[in-house]
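Written below as structure tokens is the structure these notes are about.
A single protein chain has been omitted from the complex, and every remaining protein chain is retained in its original position.
Entry: subunit A
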Amino acid sequence: MATVELRFSALPEHVRTARLVAAAVARRAGVDEAVLDEVRLAVGEACSRAVGLHQVAGIAEPVRVALIEEEKQFSIEVGDEAPRSVPGDRTSGGAAELDVDAEEDEMGLAVISGLVDDVEVTAGEHGGLIRMTWPTTPPGVALT
């Protein structure tokens, strides 16, 4: 299992909690101090996006965050349960509203891909997952 797992109701007020927990675990895992701001921002963007997707789709399930400490790297996975429709599947009535949501969604992803070198975004009919990875410095090395 992940080093730390977090599940929270899809509400904007909990995104800050996810940022704080992610930054604390990242620091402990040995992610460089200079990069922690980026970790905080990237996980916030991913969680905000997931909250938005759950709210738009009316999904009661929580948003999932997995913080994974591995050898020489630290990964964060943010998972949502919002099913993705096939492109072109939009009904004409709600198209304008959907486009606005899609724009905000794109902005969040643009920030994530601008910040994180190693990022994977996957989505399917059962939801999506953003996996972001940062290198870590073993504590012993940092002290010498």
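Criterion: contacts are C-beta pairs under 8 Å (C-beta built on N, C-alpha and C of every residue); 3 or more make two chains touch, one makes a residue touch a chain; residues count from 1.
Here, contacts and distances are computed from a predicted model.
Of the candidates "Anti-sigma factor antagonist", "Molybdopterin oxidoreductase", "Multisubunit sodium/proton antiporter MrpC subunit" or "Cytochrome bc1 complex cytochrome b subunit", the chain left out of this view carries the UniProt protein name "Anti-sigma factor antagonist". Note that of A:V21, A:L41 or A:I59, the residue touching the chain absent from this view is A:L41.
Of the options A:A26, A:V51, A:V65 or A:V78, the residue whose C-beta touches the omitted chain is A:V51. In the full complex, subunit A contacts the hidden chain through residues 12-13, 15-16, 19, 37, 40-41, 44-45, 48, 51-52, 104, 107-108, 110-111, 114-115.
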